[in-house]
Each structure stands twice: as structure tokens, then as C-alpha cells.
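As you look at this complex, bear in mind that one protein chain is not there, while each of the others sits in place.
Naming follows writing order (A and B), and every chain is counted from residue 1.
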Amino acid sequence: MGGYILKRLLSAIPVLLGITVIVFLIMAMIPGDPATAILGSYATPENVARLNRFLGLDEPLWRQYFIWLGNLLQGDFGRSFALNRPVLDEILDRFSATLILAGTAFLLCAVLGIMAGVISAAGQYGPADKAITFVVILGISVPSFFLGMMMILLFAVQLRWLPASGMYSIWGGGDLPDLIRHLTMPAIALAVVATGVVARLSRGAMLEVLRQDFIRTARAKGVHERRVIWGHALRAAMVGIIPVLGIQAGFVLSGAVYIEIVFQWPGVGRMLVDAILRRDILLVQGGVVIIAACYVGFNIVVDVAQAWLDPRIKT
Amino acid sequence: MSLFLRLLFRNRLAGFGAVVLGVIVLLALLTPLLPLHPPNETSTANRYLRPLSDGHLLGTDHLGRDLLSRLLWGTRLSLAVGFAAALIAGLAGAAIGVMAGYFGGRTDNVTMRGIDMLMAFPYILLALAIVAVLGPGLLNALIAVAVVNIPFFARNIRGVTVGIAHREFIDAARLAGMGHARILLTEVVPNIVPVVVIAMSTTIGWMILETAGLSFLGLGSQPPQADLGSMLGEARSALITAPHTSIVPGVMILLIVMSVNLLGDGIRDALDPRLRSGALARPMAATRVDRREVPPAKGEALLDIDALETQFQVGKRVYKAVNKVSLDLKPGECLGLIGESGSGKSVTALSVMGLVASPPGVITGGAVRLDGQDLIGAPYEVLRALRGRRVAYIFQDPLSTLHPLYRIGDQLIEAIRVHEPVSQAEAHKRAVKLLEDVQIPNAAGRVSAFPHELSGGMRQRVGIAMALANDPDIIIADEPTTALDVTVQAQILALLDELRQRRGLAILFITHDFGVVGQLCDRVAVMYGGRIVETGPTRAVLDAPAHPYTRRLIACVPELGAGRRILAAIPGLPPAVDQLPEGCAFAPRCDKAQASCKTGEIDLTGTTRKVRCLFPEVAP
Partner (left out) sequence: MTLALKTTDLAKTFDIGKRLIGPPRAQVHAVHPVSLEVAQGETLGIVGESGCGKSTLARMLVGLEPPSAGQIEIEGRALDRADPAAFGRLIQYVFQHPVSSLNPRKTIRQIMETPLRRLHGMRGAALDARIAELFDAVNLRPEFLDRYPHEFSGGQAQRIGIARALAASPRILILDEPVSALDVSVQAQVLNLLARLKDEFNLTYLFISHDLAVVEAVSDRIAVLYFGSVVETGPAERVFAAPRHPYTRLLADSAPVVGKPLGGAGHGELPDPLNPPPGCTFASRCPRASDQCRGAVPELRRMTGDQFAACYHPLDP
């Protein structure tokens, strides 16, 4: 197992490098000149040229990349010109808020989605299956930002149960119950679509597994049906469900963008959208690299979980 | 095609989705012709009019623009963008996937690494990055959403293509002189199309959601033009004061995406041949029983199968897989049940403990008595307590019948502890002992192996060990050696025979091989078309078969040592059990058949030897 984890970690290095290349190239393709963007359209050509030299933009592309990568590895993501502070500081400030939101939503979607899928498959075509299928179809069809807005209307404006916004900083002030009160609505709104997807796929995976010969073997041994479903079948179905969880983690992480805007959540997604609209390139670059790296790390966890679950993979 | 539509509309939800989507698409198409306000006509006097206001059915927005008009024009835009994105992503992804999957090797390796790289980005993040490059705008949002979805299609289609590229008909096409381009176009692509259609129809909804999302963020359509997402985005600031401006476009997105998803699911179900045949149904814990009468108890056999009837009910078709089959098994006896595929031998065996997959299987008549207790229709808990404890099974393919993710020791321990509350340590000791009993070398080490780490023969020994775990009275072996090589088969048969002698086991041995029956079984029953046609002591039946089917089937089988020869074949095919002929099922293929063979019920007659034939080869 240790060897597998090491192998998997090593194989992440080229992926991470590839990510930096893609991000760098995408950003390099942005039309227009950052120096002009910074100095404004009335800048003199000399000033633009000087700033370009200062920013290293007169170097060939590949050298620019390596300089940027070198800085990245030393933790220097550059400065956001719009916010006038180091990119890394800005991202780190906001990243924990996004992680808490996305992490909670991910746990919700994994636990509820799998349970719903198993219950649905175990009672195929029964009343529970029909009810779950209906809710799931609704869930995967509703835009999360619209759902968030409707939740605000209902729970914050009409019923006044939960705050609609007011999360300014994760670590400033507020205790845990306060955090939970603020987190409930955004986390649910973010989790709904992913839960629907996980439930659908879990149901499908379970139905596939329940027809397998080894399920019949378990029954022939006299294993109780409850254990057949939640033990034998779910264990085998997890092999198909876990990769889906990995993909859903990506959806949740990036879907947080919408939710952060709707609920005024101080996360990295909102920052990114603002940065894109302002063409704050270094901030976008840094944000994308960090989120993608985080996602790569999560996918390693998923793969290791998969290998632990399925002994056939390690060979 | 008509079959497809019929299947599609048989699914009521899909039909509902189709109707809703049809209405929405129709409205979107007709929008330019409808008597609507111009969508971008502002009127500051009429800001935030409520729905049902005079002249504005759905009210107006923050600039006093008519919401109904903007809604319909926005729907037009959102639909067009969603479909276009799905089409682009689907076609591009499919093209990449087909190439990578068909050519394999380095092409595949390099392509898929690139795809993996793209998939390493959280989804929407990549779309954001692309929009950042191209600048905000609806067309750019469309491109971003399409590009981001290409990896999904490429991976999916590649997987399917790899499966198809290794099928024998692709080899056959190459041998028939076709080149790669022609094979791709005429052999591979037609088999991929349904998969692409399914993938597209189930993702269009998702694409519409995503483009709406980008517009919501202000990165998609730019004012004054509006799709549904940007309508929502603009309305958000007035969520509390004028909620209808948000609800109207939001509900429309929900309706579109939901109807697309429902329709997409319907299309998937109608195109999937397994769903079509109902093969994806979940088998229940025990076979469904629906019998009108219970035959009276008789005899004192250990296991008494009496007039058992098991059917498969698929739609309106009824397959009479097992048709009034009666068998009995005495303690320590080995009974062979022989027949060709579709004769009902395996279904008979599985019916005993209610293991026939249900749906579609139903036990419609007869009784199975174990020491006089009827198992058919017995409560689940009674049946479960007997499964594995008194009647144990050995199945055909040990690779698929052992759980792939549990260690074999744990599977054995579970088999023991299900019926006996012994400690884990005690059960472990017994598991090792069981593996030694079935002559697995290094049993103490092998106990922690996974099934895939063992050879086929070793796996089947584990299967036998598991059947022996609770010292059952009866073992039902369903073609236990068919998947094995001949030298391994001989080892397994010898092992089974030895265990039987030593433990006094009764065995019901299902096979299609006369040689195996001849070596192992005391008595044999021959099945054809769901019925027993002949039964008796093995040597007597094999030496002088009474039923013409038995005689001619034995003649078909080449026997080692007889040299080169022309074999006696039986013309025709075994009958389909959903349309059995009247009278003797073998009559259409029988050279002795008379008119009387083709009418009425023919009984199984005789005492120790029984035969279901009006003109038997020898008197039973």
C-alpha cells in the first residue's frame, strides 16, 4: 500500500506541471497587454515598455514560464494589481472559507447520495425508489444559484430561520454554532446537484452489482439480505461510485463559485470571477493553479481509497 | 424506430418530459411570430410590475422590460446554446474517443494523458479560465462549456470503443479485406452511435445549466441581450423586493432542464438493450412464488422435488423453463441432471432454495420438500436459515461467483458465522481446516488471498470449501467444472467424489457432459424443453437409453479413443420454451415421431427407470 501511495504521489508531479503549463498558456493567450491594463490606455509607449521589462514580459514565452514556475515553487505568486497585495495572501485568506463550504457540501452529497442510491436500488420500482427518483430528477435539474436564491427567499426572508449572508471571515469572531447557521443554506444549495448525481450513479452501480453471480453466492450461503445489500453489494458498487465521488468533488469545489456569490460567502470563487472581470491575470493564474492542485491532491486520496477497496488495482 | 418511440412513451415520465420540452421548443421557435413587446424595450415608468399586470402577463424587470417577451427570447437563446454545446462536445469528444480507443497503443496513451490533464481541473474552473481568455460573451461561454465537456465524452466513448475494437467481428472485418478507415466508419461507428446519443441526451440539461451559470456570473450573454442565466443574474439584486423577476427565469431553467433530463433518461432506457429486455431488474432475496395448489406430501426422500414449475415472465411472454419436474434425492446419493442449454436444468437447481432471479422468475407450482418441509413459499427467514446449512451450492464460474473484494478466508468465515455463533478466531481456524480438506496447498497462507490471486482450479476448490462450511446434507453443484480445463476438471471431480464418500453427502450434479455423469453419478435424469424425459440408474440409461432424445444425444458426443469418424447429428434446434409444441417437445426432431406424439400430455412412466415417450427404444 505504501508503495502504491508513493507511486501515485510521484505520478501527480507531471500532472501538476501540466496544469501550470496549461494555465500559463491560457493566460498568455489573453489578448491585450497587461502593462497597458495596469497603466491605463493613456500610458506612454516608453512607460509600457519599461513596465513590460520590469514584469519580464519582453522575455521569450518559455523563459517567462520557467521564471513564473520558479517563483511559484518559492511561494511567490506575484501581486494582484487590482487589490495591490500578494496573490498568495489573498488566496489563502479566502481558500479556507471555500474549503469549509465545499467540504461540507461534499460530505453531504457523498453520504446522502450513496444512501439514497442504495435504498432506491434495493427497492427498485417500489415507492421509496419512485420518491427518490423524483427528488433526484428535481435535484439535478435545478440551477444551484436559483435554488440558493429561493432558499434565501423562504428561509431568510419569509421564515427568518437562517441568515442569508453575513459571513465575512471564517476565523474572525463567530463561534461554531454561528458558523453552522451561516453554513447550512449554502452547503445544502451547493450539495443538491451533486447529491442527485451521486444517488443516480449509486443506484445504477448497485443494480449492476445486484445481478452479479457473487450476490447469488452470498444468498446461497444464507447471508441475511440486509448484509447482502449493505455489505456485499455496496462494497462492490463502491468501486464504481468512488471515481464519481472524485469527479463530484471537482463539481462541488468549482460550483462553489455560484453559491459564494449568492450567499456573499468570502471564498476564492467569488474572488476569481471578480478577477476575471477585472482581468487581474496573476490572481486568476494563482487561484486556478491552487484550486487545481488541491483537486489533484484530492484525486490521489480517491485513488488510494479505490486501491484500498479493490485489491485488483495494485498489481 | 417505431419500437424505439413505443418504448420511449411507455415510460410515462419520459413522455411527460417530451411533451413539456416540445411545448417549450415550439414556443421558442414561434417567439418571433408571437405578438410580444420587443424584449429590449425599456420603460422606466413600468419598473417591477407584478405578474398579471395589464399588458405584461409576467410583469416587468428593473428597466420596465416585458418579462414574458424576455423569457421567451431568453429561452430561445439558452436552448440553442445548450444544444449547440452538447453537439460540439459530443461530436468532438466522440471523434477523439473513437480514435484513441480503436488504434490503442501510443495514440491512445498520449491522447488519454492529455484528457486526464484537462480532467485534473475542476470543471467550471477550466470554463472560467477559457472565458477569461476569450472575454465574456455568449459565444465564448458556449465554447468554454463545450471544450470543458469534451474530456467526458472522449473518455466515455473511448471505453466503449475499446470494448468494440476487441470484438471478434472487427477481426472478421479485417480478414474480409477492410482497411482501418472503412472498419471505423462501417463497423465501429454504427455501434457507437447509440452510446453517443445517450451521452448527449443525458448531458444537454447539464450544458444548459452550465451556460446559464456562466451568464449568471456575467460572463455569458452581455446586456441588453439576455439568456435565462443572465436574466437571473440581473434580477438577483432585487431578489427580496421583486422576487418574480428571479422566479420566472429560474423556473423556466428548471422546467427545461428537467424535461430534457426526463426525456434523456427515457432515450437511454429505450436504447439500452438490457433495459429493454428487463435484464437490469434487481433480483429479490428469494424467488417470487405464485402457485395455486400445493401437491400433497409423499415419500420420505431427503429432498423431494415434486411437479416443480418455474417460469420467466417477461412482458407478455411466458418462458416455461421448468415444467412439472419431479426428482428425489436420498442421503449420500449422487443424482446427475443432464441437458443442453435452455433445457431448464440450472433453473431447476436454483429453484430448490429460491435462488432463481426474480423478476423475471416465478415459481408457479409444485413443491420442494426437505425432510418433508416444503421450501417453496416458506418464509424468507426459514429459507435463509436452511441455505448453506442444509443445502449448499457450488456454481459454475468460480471467478464470478466469489466476491472479488473479500479475502477468501473472510468469505469462508462469513459462511460459517452466518449459521453458527462462533468466535472469529474459531471460525478462522475452521476456514483453514476447510481449505485443507479441499486439498489447497499452504492453506494457512492462502486464507488471506483474494480470489483473483488464485488459479481457476484453486478458486473452485474454495467454492467447494464454502459449500462444505456448515456440513450440509445436500450439495447442488451447477456445472462446477464447465469453466475449467480438462486436467483441472478431473482433479475437481475426484475431490467431489472423495468428499461425498467421506461425508455421506447427497449431490445434485448439473451438467451437459455424459462422460462426467458416467463417472460420478448413481442415477441420472435427462431434461429437454423444461421437462424430464428420462431417468434411471446411470449405467442402465447410458448403456440402453429409452428415450430417442437420450439415445441420439449420446450418439452426438464424440468419445475419446474411437478415432476419426462422422458423428450422428440431431437435425433442428431445441424448442424455445415460450412456444413449446403440444405433446412431446422432441417430436419435431424425432425420426420415430407419430401423429400421436404431437397431441396431448405424455406421461413419465416406469418405476426405477422412467421415460416420457410413447415409443421408447427399450421397455422401461
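In this section, contacts are C-beta pairs under 8 Å (C-beta built on N, C-alpha and C of every residue); 3 or more make two chains touch, one makes a residue touch a chain.
The shown structure was predicted, so the numbers you read here are calculated from the model rather than taken from an experiment.
Asker: Considering the entire complex, write down the shown chains that touch the omitted one.
Answerer: B
Asker: Of the residues B:Pro35, B:Gly55 or B:Gly179, I need the one that contacts the missing chain.
Answerer: B:Gly179
Asker: Looking at the whole complex, which of B:Leu33, B:Ala181, B:Ala569 or B:Ala595 touches the chain that is not displayed?
Answerer: The one listed residue touching the chain not shown is B:Ala569.
Asker: Taking the full complex into account, find the residue in B:Leu3, B:Ala181, B:Ala425 or B:Val486 that is in contact with the omitted chain.
Answerer: From the options B:Leu3, B:Ala181, B:Ala425 or B:Val486, the contact with the absent chain belongs to B:Val486.
Asker: Just the residue numbers, please: which parts of chain B touch the chain that's not shown?
Answerer: So the residues of chain B touching the missing chain come out as 106, 109-110, 113, 167-169, 171-179, 186-187, 190-191, 340-341, 455-458, 485-491, 493-494, 497, 512-520, 542, 552-553, 556-571, 573-574.
Going forward, only the chains that are shown with their structure count from here on.
Asker: Can you compute the centre-to-centre distance for chain A and chain B, using the mean CA position of each chain? Integer Å is fine.
Answerer: Taking the mean C-alpha position of each chain, the two centres sit 32 Å apart.
Asker: Touching chain A in the complex: which residues of chain B?
Answerer: Checking each residue of chain B against chain A gives 13, 116-125, 128-133, 135-136, 205-206, 209, 212-213, 216-219, 229, 232, 236, 239-240, 243, 246-247, 250, 253-254, 257-258, 261-262, 265, 279-283, 285-286, 350, 353, 355, 357, 380, 384-389, 392-393, 395, 397, 400-406, 414-415, 418-419, 450, 452, 466, 469.
Asker: What does chain A use to touch chain B in their complex?
Answerer: 15, 18-19, 22-23, 26-27, 29-31, 121-122, 124-125, 137-138, 140-143, 145-146, 149-150, 152-153, 157, 193, 206-208, 210-225, 228, 232, 235-236, 239, 247, 249-251, 253-255, 257-258, 261-262, 272-273, 276-277, 279, 284, 288, 291-292, 295-296, 299, 309-312
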